[in-house]
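Left out: one protein chain. Kept in place: all the others.
Our next item is chain A:
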Amino acid sequence: MGFFFPMVWYRHDDLKEMLDSNKDSLKLEAMKRIVAMIARGKNASDLFPAVVKNVACKNIEVKKLVYVYLVRYAEEQQDLALLSISTFQRGLKDPNQLIRASALRVLSSIRVPIIVPIMMLAIKEAASDMSPYVRKTAAHAIPKLYSLDSDQKDQLIEVIEKLLADKTTLVAGSVVMAFEEVCPERIDLIHKNYRKLCNLLIDVEEWGQVVIINMLTRYARTQFLSPNQNESLLEESAEKAFYGSEDEDAKDAKAEAASLAKRKPYVMDPDHRLLLRNTKPLLQSRNAAVVMAVAQLYFHLAPKAEVGVIAKALVRLLRSHSEVQYVVLQNVATMSIKRRGMFEPYLKSFYIRSTDPTQIKILKLEVLTNLANETNISTILREFQTYIRSMDKDFVAATIQAIGRCATNIGKVRDTCLNGLVQLLSNRDELVVAESVVVIKKLLQMQPAQHSEIIKHMAKLTDNIQVPMARASILWLIGEYCEHVPKIAPDVLRKMAKSFTNEEDIVKLQVINLAAKLYLTNSKQSKLLTQYVLNLAKYDQNYDIRDRARFIRQLIVPTEKSGALNKYAKKLFLAQKPAPILESSFKDRDHFQLGSLSHLLNTKAVGYQELPDWPDEAPDPSVRNVEVPEWTKCTSREKRKEKVEKPFYSDSEGESGPTESADSEPESVSEESGSSSSSSSSSSGSEEEDEDEEEGSGDLSEEEEEEEGAKKAKKKKAPQGRKGHAETSSEEASASESSSSGSDYGSETEAKQRKAVRAGASRSPIPPWHPPHRSLGPSQLLSPAFGAVRTYELLHRMAGEGLSVEYCFSRRPFPGDPHMVAVQIQISNNTDAEVKSLRVSEPKPLSGMRIQEFPEIERLAPGDTVSVVMGIDFCDSTQAANFQLCTHTRHFYVSIQPPVGELMAPVFMSENEFKKEQGKLMGMSEITEKVTLPEKCRSDHAIVQQVTSAANVGRVPCGADNEYRFAAKTVTSGSLVLITLERREGAAAQLIVNSEKMVIGTMLVKDIVQALAQ
């Protein structure tokens, strides 16, 4: 390989020729040279056309190098870059997952704004790919698209939301990364995935771990209460009940807690504990970034008594590369101020070697100083004595300052330190002496009276020390305490007056200061000297000094013109001055999240996410309860065939739920998850409908299928039962009445529940469903059975503590606002108490979304069911509408996510109009898909029924008998959506959707295809 690099650079013409040849070896050679040019930062952009031609080259290495080139130059040559797009689009459909992934990777790396819609489509497609690797790539592509066009945010959030629900470790890290970049503020997206992320964490690749841990730190700060709020650490009883003897630290905590009067008991949220427990093993990672991430998590989130565990791991990192040491020491410095005790056992690990780089030495010194206390100070000072003799003078200076700080902080050793520093005054190195003077000055300010000897000693130093800062400090000291050295002070002034013109500016200022102070206290001896100094200063080159001289003269020399200030001159100059506080530059740095760039620089870096303060009251923990089957479980049928991926380690991890108490009731849990997957026939708000569940076929078959479904669900659940329970909180478990019974019991309750649900449905006053705008289309085509209206679960009986809420899309125009989708909500009270004042509160709609609440329901008797209608303007997106459902005692976080088909209303148009409109919506707005119709879905009736059940559309009359047309307008913006289904021979058919809303079009195609496939 080495042969080509030093060679003469080929002329571009030669390279072009090589690229145009039909020999792969020549092409490869040319590409290698071009890449070498790029690597050196040389411009190779004029080869673009010649290179891009080879994008479809068969040779893998040529292809890869072309990709490298393309990604580098596409931004500059946008038009030409478009030539290559079709290759990647083809790649996206390749049966091999790795090729699909790499096509998406390159496509999304091409920074050409024109292809944003194509990228968007590709990302969405890939997000529901069966291969986790492709889904991971999709997650990677999200930030790329976002940085190219931030207007896509809303759609990207949808994809992120979907990928967050992914259960594979491969995807987790990447999607959280995308989340952090696109929508870090949407903390609500994390709720449902919180426990899963905690449990998967140990199996996620190391880089993803860092990102997830940092995100979860922020999350925890918004959702849990401070574990240290009572200072009494953990309440004894709570500790026992929840965590058993697991934490040795707890014992110490107990002792302390017992001694303190019991205040308001603090009980750690089991989810909070889950996070702490699942991150702890990662302290043993080989990756310093992971260790640091866990350390900061513990520092910010753990109870005081438990933070100690991180010290050992951080000290271990000090063996690593010097850059790692540098960052770790910065963080240790901050931590050691707040939690000194944590690092005390490791004091010696911070001892300094002469071979350490200076910047490391200074940081270690900082830590040692922070750790100094009455017991260890003598050891530390002995160590410091060695450092003072170092050849590294910057380090010596820092040591002297450190000694000064120890002296101020620990009164006991102040005199020892001062004596030591005074000895340094006779050091041969001027820098050392100067630094000592500055520190001594600060120390003396604390108790000047006792130290006139030292001040005298320092006065003598003015003859020798040349360092301006030190001279200035000595002069200030003498001036300030001239009363303690009345004989020496005027003499010093005399000497300084002599050398005044040769001094540095800061020294000159202090000479003037000294003169002024002496004039005020001892004018007899120093009057003339002062005049002399002021005269010299008057003609100084520096205007600061001239100004100062003028100012002081006016202030101290009484003349008839000088005003009242003159009387106070002495008070002004010789006021008691507070001693400077010598404190660490790392103090209070912990308001930045530790381990962050901002913390290191001690300024807010671009894009830094503030670490929120603990809330005063914990938000509702039930938002993290997982009840609906996740996306991944029901996205596509291919998915199901995929073998269930077993996590490498977290299997054992998952076995222990968030709390020990949950372990006692495994049955209740399996019941829980089983019922949830079957009772809500499709998860609220799935874009891709749950295709194998009952749908559209009358009541009878529905029942049959339901039973089958239940069996299936049970089977599916069986191996996952244990895992599933990790996702149920203890609260939930205890809330469910079915606490312990045989394993059969699960399915029994399930069935009962289902019956109850259906009974509720038939009892409920849902009016018979009429297709809206019946007059617009031929009526017989638009009358799907009542059963076709799907109900979705809003609040499960368990989570709602007896209150269950379901909703369906009634497909009627919402009275009062034509831009809203009407949602019929049915609330049943299964408790045995009355529920009062049921209402919607605090809707948190996304930008543009509006919610029209239903009128408050005053009371709902036990066993009763009521039905109300609310309107939601979804802004033509499938984003969920989030709001709270409140009763007089509780509130529940719920969200409604519309299937895309419900975002539209049917319109009537003639065949000609349809064709005309269709003609306008070609190109990017047209989506074509091939469909294979199953046996039972070939009759006209079946087709129409399936389409109308999937989407709220009206049929358009059509001449040809193998074609079906439907039309609708989106509710919010009124954009047309045209659907054409063309039957070919046999089972084949072609589906065309035209809509200027591309997203809606794509999603609709997917939904209809699924509906037809049943």
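What we mean here is this: a contact is a pair of C-beta atoms (placed from the backbone, for glycine too) under 8 Å apart; a residue touches a chain by one contact, two chains touch by 3 or more; residues count from 1.
Please note the rule applied: contacts and distances are computed from a predicted model.
Asks: Considering the UniProt annotation of the chain absent from this complex, which name among "Aldehyde dehydrogenase family 16 member A1", "Fructose-bisphosphate aldolase", "Adaptor related protein complex 3 subunit mu 1" or "3-hydroxyisobutyryl-CoA hydrolase" applies?
Replies: Cross-referencing UniProt, the chain left out corresponds to "Adaptor related protein complex 3 subunit mu 1".
Asks: Hey, which of A:Ser86, A:Gln229 or A:Gln284 is the one touching the hidden chain?
Replies: A:Gln284
Asks: Based on the whole complex, identify which of A:Val267, A:Leu597 or A:Ala1013 touches the chain you can't see.
Replies: A:Leu597
Asks: Of A:Ile202, A:Leu276, A:Ala549 or A:Val623, which residue touches the hidden chain?
Replies: A:Ile202
Asks: Which one, A:Glu125, A:Asp188 or A:Asp429, makes contact with the chain that was left out?
Replies: Final answer for the missing-chain contact: A:Asp429.
Asks: Could you list which residues of chain A touch the chain missing from the display?
Replies: 1-3, 5, 23-26, 28-29, 32, 35-36, 38-41, 59-62, 64-65, 67-68, 72, 75, 96-98, 105, 108-109, 111, 131-133, 137, 140-141, 143-144, 146-147, 150, 169-170, 174, 177, 180-182, 202-203, 205-207, 210, 214, 281, 284-289, 291-293, 312-313, 315-316, 319, 321-324, 326-328, 345-346, 348-349, 351, 353-355, 357-359, 383, 386, 389-391, 427-429, 595-598, 600-601, 603, 605-609, 645-649, 652-653
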